[in-house]
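Written below as C-alpha cells is the structure these notes are about.
A single protein chain has been omitted from the complex, and every remaining protein chain is retained in its original position.
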Amino acid sequence: MKIETRVDETHRTVTCSLDGELDVHQVKGLKSTISETIHPGDWTYIIDLAKVGYLDSSGLGMLVYLRKEITRQGGRLQLLNVTESIRNVFSLTKLDEFFGLK
Amino acid sequence: MKIETRVDETHRTVTCSLDGELDVHQVKGLKSTISETIHPGDWTYIIDLAKVGYLDSSGLGMLVYLRKEITRQGGRLQLLNVTESIRNVFSLTKLDEFFGLK
Amino acid sequence: MPTPIPGPLSGARPRCTRLDMELTGHPRSLSLVRRILCTCAPPQTLSHQVLNDIQLAVTEACTNVIKHAFHHDPTRKYGLQVQVTADRYLIQVIYHDPTFDPATIPVPDLQHAREGGLGVFLIRHIMDEVEYLVDAATGTVTLRMVKFLAAPDDPGGQGENRNPSR
Partner (left out) sequence: MPTPIPGPLSGARPRCTRLDMELTGHPRSLSLVRRILCTCAPPQTLSHQVLNDIQLAVTEACTNVIKHAFHHDPTRKYGLQVQVTADRYLIQVIYHDPTFDPATIPVPDLQHAREGGLGVFLIRHIMDEVEYLVDAATGTVTLRMVKFLAAPDDPGGQGENRNPSR
C-alpha cells in the first residue's frame, strides 16, 4: 500500500491518495497513519481511491472509523474517485449514503 | 511477450529487444516473428535479453535455431544483457560457449 | 451511476480447474488468494464484476478465519479448496475452531454505519449457497460457498442471486 498525503493550509484540506488493496493486511498500518494526520477543527479530508483496486469490509470499517473521528474533531471526510468495482461494496452495505456517494 | 526491433541499415545490424518470459508459450509466435527479420548476407543480429526474466529449454532451443539460421544466411547472432538468472541456464547446458558468453 | 459490466475475462481458456491448498494465517496470504481465484476462473462465463464479488466473499471468509478462529496467529494454517466448472464456482475454506457456532453470527443493522460486522453479510449476499459445516468431533469447520455462473449464451445476469441493480 502506497499513501501520498498533501496538506493545503490555505483551503484547509488534507488529501490522502491511496494505492493498493484495502484488505485487513493493509488496513492495520494505514488506519493509524491516516489518523495521525487528523487535526482538530474545520478541515476537509479527501481520500482519493482512484488507485485502490480492492476494498472489503476491513477497508470499509477503516473508512467508517475515519469519518466518525474526523466529524468528531469538527471536520469532514470526502471520498474521491470511487471506481465501479469498489462502489459495489459501498452499495451492498448501504454505506454509499453515509459517505455521500449517491 | 513484447518485442521491439530496430534495423540499422548503415551498420547492418538488427536489434531485437525482448520483454517477457521465454517459455514454450511465448516461443511459438516469437520464433517466426524473429525469423522473418533475417536477411541474407553479412548482418549482425543482436538479441537483447535485458528484460527477459525467465528462459528455459524452449527459449534456448529458439536461440539455437536462430543462431544456426542466421549463420547459414551469412550473418551472426549476438546476445546482449544476459542477466545472472538466465545465464545459469546457458552454463548448465554448456551453451554459453556456443553463444560466445564466456 | 452504474457503468456497464465489463465483458468476459480476457485470456483464452480456464487454466486451473481444481485447487486444494494450505495457507498460513498471515494476512499477506489474502492477496495471494485473490490472485489465485483469477486463475481458476472459467473466462467464458465469468464477468469481471462477478470475479470481483467472488474475490470479496472469499477474502471476507479467510479474514474471519485469521481474526476470529486464529486470533491473528500467523503460524496457524487453513485450507482453501476451489472447484470450477462452466456453470459453478465452488469454494471451501477449512479450518480448526472447536468453539465456533455459526448460529451466533449476528445479522448487521445496515441503518447504522458501524466499523465491523459486515463480512458474513457480504458473503451471504454475494454467494448463492453459503453453509458452515461444523464437525463437532474434530472441531473442523468447513465454510462452503457456491456461486452459480450464467451459461455463456444466457444474456441475463450472472447467477441466481444476482442483484439486478448492479
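Just so it is clear, A, B and C label the chains in written order, and each chain counts residues from 1 on its own.
Just so we're on the same page, a residue touches a chain if its C-beta (ideal position, glycine included) is under 8 Å from a C-beta of that chain, and two chains touch if they have at least 3 such contacts.
A quick note: this is a predicted structure, and the numbers were derived from the prediction, not measured.
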Worksheet, complete the sentence: Full-assembly contacts of the left-out chain, visible side only, are chains B, C
Fill in: Contacting the left-out chain in the complete assembly, out of C:48, C:77 or C:144
C:77
Item to complete: For chain B, enumerate the residues touching the unshown chain of the complex.
Response: 21, 23-25, 28, 54, 56-58, 60-62, 64-65, 67-68, 84-85, 87-89, 91-95, 98, 102
Discussion item. To test your reading of the contact rule: which positions on chain C touch the chain that is missing from view?
Written reply: 11-24, 26, 28-29, 32, 35-36, 39, 74-75, 77
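Just so it is clear, only the chains that are shown with their structure count from here on.
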Discussion item. Counting only C-beta pairs in contact, which chains form the busiest pair?
Written reply: A-C
Worksheet item: Cα centroid separation between chain B and chain C, in whole Å?
Response: 44
Fill in: Rounded Å distance between chain A and chain B, as computed from the means of their C-alpha atoms
49
Worksheet item: How many Å are there between the centre of chain A and the centre of chain C, using C-alpha atoms for each centre?
Response: 25
Discussion item. If a residue has to touch 2 or more other chains to count, which residues of chain A qualify?
Written reply: none
